[in-house]
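A protein chain is absent from this complex, but the other protein chains hold their places.
Coming up: chain A.
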Amino acid sequence: MLSIKNLHASIEGKEILKGINLEVKPGEVHAIMGPNGSGKSTLASVLAGREDYEVDKGEITFKGKDLLDLGADERAKEGVFLAFQYPIEIPGVTTTNFMKTALNKIREHRGLEPLDAVSFLTLMKEKMKLVEIDQSLLSRSLNEGFSGGEKKRNEIFQMAMLEPELSILDETDSGLDIDALRIVSNGVNKLKTPDNATIVVTHYQRLLDYIVPDYVHVLFEGKIVKTGGKELAKELEAKGYDWIKEEAGVAS
């Protein structure tokens, strides 16, 4: 589904990603872990099409298409979804209006009729339950005045509405208390199907108790230096990242 080969990316002339290789197949959950500044969020942003980053080398294909050829909106239409680490507040745009516009753009791309007001509301109500989000939140301006937990739940709610094939969760656990973390993880797990895939970017292992990965990749200084199963995350939690740094240092 997703194939990243020798990806190099930089921002303002500073190279952040230095040769990433990653294969993601339908139904899989991949965790990307790593110390701060290793390039985890950059990788998530590059996949979603953030223009601040320059891709210097390498290729990304998604369902056989060259992802780097597509703008952020086209990637979303193809089924890529980024749950933001810091969801953006947009005063004056209600969550409902935003979601309706986004959903109908994506449906249009998939050759589906736009949803009428009634079906849209029915769908919203159904998906809201998934992340236990209060309806009053949705008539308010997007993320404006939302608590950290509400913002993250709103991200997963959007994911539920748009039904992406590839979801990238960028440090969705940061700033979440344990109750909110369970709600969010539960939502993500319910959305899992054999046809979609998830990339979970996180600094800590805790989230992976709830969203269980098939693969854990350790990102360090812009490269994936180690790949393993879910037990690798536990090892990292117990031993910290220093031994990875040492191993990587020895290897290079």
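One rule holds in what follows: a contact is a pair of C-beta atoms (placed from the backbone, for glycine too) under 8 Å apart; a residue touches a chain by one contact, two chains touch by 3 or more; residues count from 1.
In the analysis below, contacts and distances are computed from a predicted model.
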Listed names "Fe-S cluster assembly protein SufD", "Sodium:proton antiporter", "ABC transporter substrate-binding protein" or "Beta-ketoacyl synthase N-terminal-like domain-containing protein", matching UniProt entry of the absent chain: "Fe-S cluster assembly protein SufD"
Among A:17, A:46, A:60 or A:76, contact with the omitted chain is made only by A:76
Touch criterion as defined above, residue of A:11, A:55, A:68 or A:102 at the omitted chain: A:102
Residues belonging to chain A that touch the chain removed from view: 48-52, 71-73, 75-77, 81-82, 84, 87-88, 90-93, 97-98, 101-102, 105-106, 109, 141, 158, 162
